[in-house]
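Incomplete set of chains, arranged as in the complex.
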C-alpha cells in the first residue's frame, strides 16, 4: 500500500547521462509508482557530459547517483570524496573495441602500430591491459583520443574504435553492417571493468540505510518490469524524450539487459557487487597510476544494502 | 555686426528709415503674434549699478592656464562687480574661452592662483552650478529635440519636465523657433542651433551669466533682437553678465566695461570703462564718445591680433 | 469606396516596402535551401556530413512538440539571462566608470572570470540552483555580461568632455550626468553589445542545459550529438538559429526605435 | 607623454595585481576557513602547488591552446572586418550576410564541434576554425556598427571633395569605427581562448581544454583549476595587449 503522503521522503537520483533506455528501469519504477509505494518522492535528474555524479552526491545535491562506473568511484574515493557504491549495474565491461572485418586488425596483437581511438577515461587503461596481456607494449599502438563521432572509423581513417555496446555499437552496426565488424571484448583478455554504479554519500549510507534499501527495492522492481515488458519501458522513455530513435532505444535496452544480467548477476540478481571484478579494475587503475594507491574496496563498495533484497527477488 | 550696420545707416543716410531700430519698433507693434514684451520696456531701462565701492562678485588674481606646451592664460587679473555687464574682446585663440571655462568652474587654473567669489576664496569647482554658461560650440544633445535641449538645465535643477517645457514653449517665439520644438538638432540651421543653446542658458537663471560668442551665427535683425532681449534680462533680473564677442561695436554698445585681452598667453591688456549713459539708443554708435572708445579698443585689439600672427610666424 | 481606394493607394507605399523587405530574406533563404538540397543530392554527400534540408525539416516535423517545448524553455532561460546580464553589465560599467580605482582593481578579474569555462563551475551552479530554469539563466547571464560592460564603458568614454563640463556648469550631479548624458550617449555602442549578448545568452542557455535537464534545445542537441543523429543535430541547429535570429531581430528593432539619432554628433 | 602613459599602465597593472591578490586571499581564506573539500573549491595554495607539479605539461598545453586561439583570432578578425566592409559597401549583401551570420552565431560552438571535428579533424585546424567563427561574428557586428556610426555631415563633406566609396571608407568610416572595432577585438580575445578550450574538450590531442577534460573525469579538481588559471593568464595577456594597442592608436577620444 502506498505510504501516507506525510511520510513521504524527498530524494533524487542523478543519472550519468540523459534520459534513455540505459536507465529505463528507474523510469518504469517512477512511472508505476514503485518509489511512492516505498514512501520515496523521487526526482530523476538527468546527467550531462560535464556533470560529475559523484560530486553531486558527495555534496548532498542529489541523494542517489548512477555514476560512471567503478573507475569513477575509485577516482572519487582516491580524491577523498565521501561516496559509497551500493550496487553495480553493468556487471561486465560495457564497451568493446571494434575493427573492420576486412581490415588489417584481426586479433588484439594486430593492434600494434595501428591507429586506435578510445576514451581516455578508463577505457584507455583497459586497452593497455589487453595489449599487455598479448605482449604488445601500449606505446607501440597509435592510441588517440576518441571524438564524439565514429565517422572516422566508418571512413577507415581509424582502424580500431571504442564503442559502448548499447550506443556507439548500434551506430556502427547501422553504418558499416553488423557482419562486417570484429569485436574485441575486454573480458576475453581477462580484463573486466564493471560500470554504471549506484552510489550514495557516506552520510546517507550511515544515517538512512532503510531509505537506500527502499530505493533499491523499488528500482529492482522497475528494472524487472522493464525487462519483462520492453515495449512498455520504451514507451515510457519515448514519452519523456520524443526525439529519440525508437529502434536504437530498443537495441539499447536489449544490450543493457545483457550487461546487467551478466556474470555474477545471473545468479545473484541485479545490482550485485562482484568484488572480484571490482577488485581487478581496482588493480588495473592502481597499476596505471590513475589512482595513487589501491582503494579500500570494503569502504568503497557496500553490498549490505543490496543484499537485504533476496537474490530470487533480484533475478529476472 | 548689427551695431556697425546701424551706425552706418544712421549717419550715412538719414533717410534710411527702415534701419534695424526702426524694424524692431515696427515689429513690436505690427506683429501681434510675437510676444516682444522686451521692446516696450527697453527704453525705460535704468543705468546699471556700477558703484565703485561695491564688493566684487568674482575676483581673479594671478590666474594662469597651461595646456601641455601651450600657455593659454598668464597672470590674468580680473574682477567683476555684481550687476555689471562686462564684454570681452581679443584676438582669436587668445584664451577667452579658457577664461570662461575657469569662471564656469569647469577648468582648474594652474596652481598659485587666487579666485574669490563674493570675497570668499574658492576653487574653480566651487562655481559649478552657480553660473549660467553658454559655450562657444552649441553642444546640443542629438537625442533631445529643441524643447528638451532647452530645458536641460531646468531638469537638472529638479523642475518637473512638464513645467519646464511650458516655460520653454512660451519663449520659443521670441527666439524665432516657434514650430520647431519637436525638431532634433541635426534638423536645424546653424543659427537655430545657436538660439537653442541661448535659450537653454537663459532658462538657467543664475547671478552670473557667461556668454561665449552667443550671437555669432545670427543675421542682423535677429542679432539686434537678441541683444535687446539680453539687456532686458540683465536689467530686470540684476544678473551679472560676461560676454565674449568679436564685434567691437557690440562690445561697447552692451558693456559697462570692455576687457581687451592680449594675444596668447592671454592677459588683460586694457580695461575700458564705457561711461555712455543707459539706456543706449541705436544711434549712440555715431557719437564722438563711442567712436573714441572704439578707436582705443580697436588699436589695442589689433596690436594684439598682429602679435598672434607674428608669434605664430616663428 | 473611394475612401478605401485612396487609402489603398497612399498607405501601402510604405507597407509594400516593408512587406518587400520582410519577404526578400525569406526568398533568399528558400533559394539557398533549395540550392543546398540540389547540391547535396547531386554530389551525393552522405547525410553524416551534410543532410538534405528536406530531411532536416522532416525530422523536425516528426516530433514538433519536442522542438517547440525545447524552444520555449530555452527562450525563457535565454531571456532571463540576457536581461539580467545586460542590466548587470551596464551596472558594472557605471560603477567602473565612476570609480576608476575599482575598475583597475577588478576589471581584470572580470576578464579572468570570462576565461573560466562553464564546465568548471557548471556543477556548482547545479549544486546551488538545482535543475531549475534559474540555473540555466545564471549561466547565460555569466556568458553575456562582459561585452555589455566593455561596450558601455567604450560608449561612456566617447562622450565629449565639453558636454560633461556643460552639464556640470548646470550644477548636475553624477547621477544626472549619467542619466542625461552618459547613458544616452552610450546607447549606440550598448546596442552592439546587446546584439552580441543576445547570441551569447542563447549559447549560455543551451550549454547550461547540458548540466542535467529534461527539456530544452541543449538537451535535444546533446542527445542528437551523442547518438550520432546528424539529422537531429542539424534540426536542433536550425531551431536554435531561428531562436537566435529572433532575439537578434528583437534587439535590432529596439535599437532602431531607441537610437534614432544615429551617427549625428 | 609616454612616461605618463607608462606610469599610468604601471599603476593599472599594480592595481590589477592587487585586485587579484585580494580575491586570491578571500578564496584561500574561505577554502581553508570553511574547510571546503577540493571537489568544491580547492585552496589557492593547492592550485599553485598543482601548477608547479604539472608545470611542464601545462606549459606545453598552454602553447598549443595559445597558438590555436591566436591563429583563429587573427583569421576571425580579418574575416569579420572584411565581411563588415563588404556589407557596408554593398548594402544588398546585408540582408543575406547579417541573418546568416546571426544564425551561425546563435548556435553554441559545441553544436558544430562534431561537424567541425568531422570536417577538419581533431588537430589544431578544427579549433582554429571554431575560434575564427566565434571571433569573426563579434568583430563583424562591432565593425558594421562602427562603420554605420559615422557622422553623415562628415561623409557629405568628404564626398564633396570627390571621395568615392573607398575613400569614404578608408579616411572616414574606418577611423570612426576603430574604437568599436578594437572594443570588439578586446572582447574577442577572451572568447577566442574559451572557444579553443571548449572545442578541445570535445576532441583534441593536446591543449588546456584537453587537460581540463581529462582532469574532470579523473576528479582532479586541483589540476582543473591549475589549467584554468593558465588559460586565464593567456586571455588576460591577450586582452592586455589589445588594450595597449587601443590606447596607442585610439588616442583622440
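All chains are identified by letter, namely A, B, C and D, in their written order; residue positions are counted from 1 within each chain.
In this section, a contact is a pair of C-beta atoms (placed from the backbone, for glycine too) under 8 Å apart; a residue touches a chain by one contact, two chains touch by 3 or more.
No experiment lies behind these values; they were computed from the predicted model shown.
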| item | value |
| --- | --- |
| Chain copy counts across the complete structure file, not just the copies drawn | A x1, B x2, C x1, D x1 |
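Keep in mind that, in the parts below, only the chains that are shown with their structure count from here on.
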| item | value |
| --- | --- |
| Centre distance in Å when chain B and chain C are each reduced to the mean of their C-alpha atoms | 51 |
| Whole-Å gap separating chain A and chain C, where each centre is the average of the chain's CA atoms | 38 |
| Residues of chain D whose C-beta touches two or more other chains | 40, 114, 118, 152-153, 201, 216 |
| Residues of chain C whose C-beta touches two or more other chains | 48, 119, 225, 228, 264-265 |
| Complex contact set, residues of chain A against chain C | 14-15, 17-20, 45-52, 55-56, 59, 61, 148-151, 154, 167-168, 171, 175, 240-245, 248 |
| Residue ranges of chain C touching chain A (in the complex, touch as defined) | 48, 63, 65-67, 118-119, 122-123, 126-127, 130-131, 210-214, 219-220, 222-229, 232 |
| Of chain D, residues touching chain C in the complex | 11-12, 15-16, 18-20, 22-23, 40, 95-96, 99, 102-112, 114-115, 118-119, 137-138, 141-142, 145, 148-153, 176, 179-180, 183-184, 186-187, 190-191, 193-194, 197-198, 201, 209, 212, 216, 224-225, 228, 231-232, 234-236, 239, 253 |
